[in-house]
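Only one protein chain is missing; all other protein chains are in place.
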Amino acid sequence: MPEEAPPEAKKTKKVRGTVVINLARCKGCGFCIAFCPPQVLEFAEDYNPQGYHPPRLTDPDGCTGCDLCGLYCPDFAIYGIMLKNGAPPSAAREKSDES
Amino acid sequence: MSAPVEAPLAANPVEAVLRSFRMPHIWCPGCGIGTTVNCFARALEQSKLNLDKVVVVSGIGCSGRVAGYLDLDSFHTTHGRAIPFATGMKIANPKLTVVVYSGDGDLVGIGGNHFIHAARRNLDLKVICINNFTYGMTGGQMGPTTPVSALSSTTPFGCFEPGFNLPHLAESAGAVYVARWTTYHVRQLAHTMGEMLRKNGFSFLEIISPCPTLYGQRNRLGDGLAMMKHFKQQSVLRHGAPTKEVGIELQGPIAVGKFVDIERPSFLDVMNEQLGRTLEAEYAGCVKDHVPD
Partner (left out) sequence: MKADPIGVLTGTHFFDGDHACCEGALAAGCRFAAGYPITPSTEIVERFAQRAPLVGGMFLQMEDELAASIAIQGAVWAGAKAFTVTSGPGFSLMMEHIGFAAMTETPCVIVNVQRGGPSTGLPTLPGQADMMQARWGSHGDYELIALAPSSPQECFDLTIHAFNLAEQYRVPVLVMMDECVGHMTEKVVIPPASEIEVAPRRYTRLPRGEYVPFHAGPDGVPEMVRAGEGYRIHVTGMTHDEQGFPAPTVEAQQKLVQRLVEKIRRNAEAIVRYEETGVEDAEVVVVAYGITARVARRAVELARQQGVRAGLLRPVVVWPFPENRIAELARRVRAFVVAEMNLGQIALEVERCSAGNAPTVLVPHGGGAVHHPEEILEVILAQARTEEVLR
C-alpha cells in the first residue's frame, strides 16, 4: 500500500511541518486526529487494506510538524516532521521526489 | 487527496528501534500498548544508549508481546516470570540495561511475588507495567487491578474485590523510582522512560492504558479514543503525591506524575560492598567477569 504525503508545502514562513502516513498500518483509532494540536488531521474517506479509514492532512499549512501524532500512534503509522525552509529533511524529500 | 507517495519510513524515528517487518502488530484498534511502545522507542532513541546492550523482557499477555516488536535482544518469557528472568540476566551481566515490559495481570497478578521481591532487592531493573485493568489476551477477565464494581467476564455482576494501588505497592516494597501516566501523556511517558533508563535501582512505571475491546466495551467506557479522552479528563497531576493516596476507582480521578525518586544502594552495589568487605582480596567479583568470550 502506498504512503500518502501531503501536497508539496509552499515556501512560506507559516509552513513548518508535515506528516508522513503509512496508510497500510493504520487501524483507524483516531488518536492522531483527536490530539493534533493545530487540528489539521481528519479521517480519509478511503479505506486502507485493513478496512480502516486512515488520517489525512486537511490543512498542510497548519501542520507544525510537532510529531505528537507520531507519539500517539499505537500502530507506528504516522509521524510528523519539521520542514526547513519549506522542504522536508533529505530522506523524506528524496523518496517524495521519486514518486 | 494528494498523490500517494512511497513512505520515507527510515525517517520515522521509531523505525530504528522496531521490528518493522513484523507489523502490523496484534494489538486491537484503539489499544494503548502500541502508544507506549512508541514512547519507549523515542525514549531509547533519545537515551543515546548503545542499544546492543539494552534488553527487553516480557511475560505473557497482550503486553507480553512488546518484546517481539522491539529490535533489541528480547525475551518473551513465561507468565508472570519476566522479572526473575530479568534478575538472572542482569546479575549475570550487569553491563546490560534490562527493561521488563509487561502487563498488570502478568506483573502483579501471577507475578506479584516476584515484583515485590525484585523491588525489595532494588536490583537495577526498569519495570514498565501496562495497566488496562483486565486480562485482555484471554478475553477480559477480572485482574489484580480491576476496580470494584467494574464488569469483567469473570465478574459479570461487578468486581467485588479491591484492586492494587500499584505505585503504593511498588514504593512499599522498596522501589526507588515510581511514576504513573496514562497513554494520553505521551511526552511525559517518553520523558519518564528516559529517566528510568538512567536510574540505578528498581524503577517502576505504571501506564494506564485503554483496552477498548474488552474492558472498555464491557464497562461502557467507549472505544479507545473515548477512553483516552476519559484519561485526559480524569487525570490529576500530582508529582510527589504520597502513593497511599493514588489508588484508582472506576471512573474516578487518576493521579499521575512522578511519585518517588530516591537514592538507595542497588542490589549489586550492596552485594559487591558486602562481599568485598568480608572476603577482601578473595572476592573474585561478579559473574560477568568470568563469562567466557
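Here the chain labels run A and B in written order, and each chain numbers its own residues starting at 1.
Everything below uses one rule, namely that a contact is a pair of C-beta atoms (placed from the backbone, for glycine too) under 8 Å apart; a residue touches a chain by one contact, two chains touch by 3 or more.
None of these values were measured; they are calculated from a predicted model.
Asker: Among the chains included here, which ones are touched by the excluded chain in the whole complex?
Answerer: Hidden chain, whole complex, touched shown chains: B.
Asker: Based on the whole complex, identify which of B:31, B:72 or B:221 touches the chain you can't see.
Answerer: Reading the full complex, the residue touching the unseen chain is B:72.
Asker: Which of these touches the unseen chain: B:34, B:61 or B:84?
Answerer: B:84
Asker: For chain B, which residues touch the unseen chain?
Answerer: 19, 22, 52-53, 55, 57, 67-68, 71-78, 80-81, 84-93, 95-96, 113-114, 117, 271, 275, 279, 282-292
FYI, only the chains that are shown with their structure count from here on.
Asker: Report, in whole Å, the distance between the mean C-alpha point of chain A and the mean C-alpha point of chain B.
Answerer: 29
Asker: Per the contact definition, I'd like the list of chain B residues that touch chain A in the complex.
Answerer: Where chain B meets chain A, its residues are 1-15, 18, 20, 23-25, 27-35, 37-39, 42, 184, 186-187, 190, 223-225, 228-229.
Asker: Quick check: in the complex, which residue numbers of chain A touch chain B?
Answerer: Residue list for chain A touching chain B: 2-7, 20-25, 27-31, 34-35, 44, 46, 50, 52, 56, 67-68, 70-76, 79, 81, 88-89, 91-96, 98-99.
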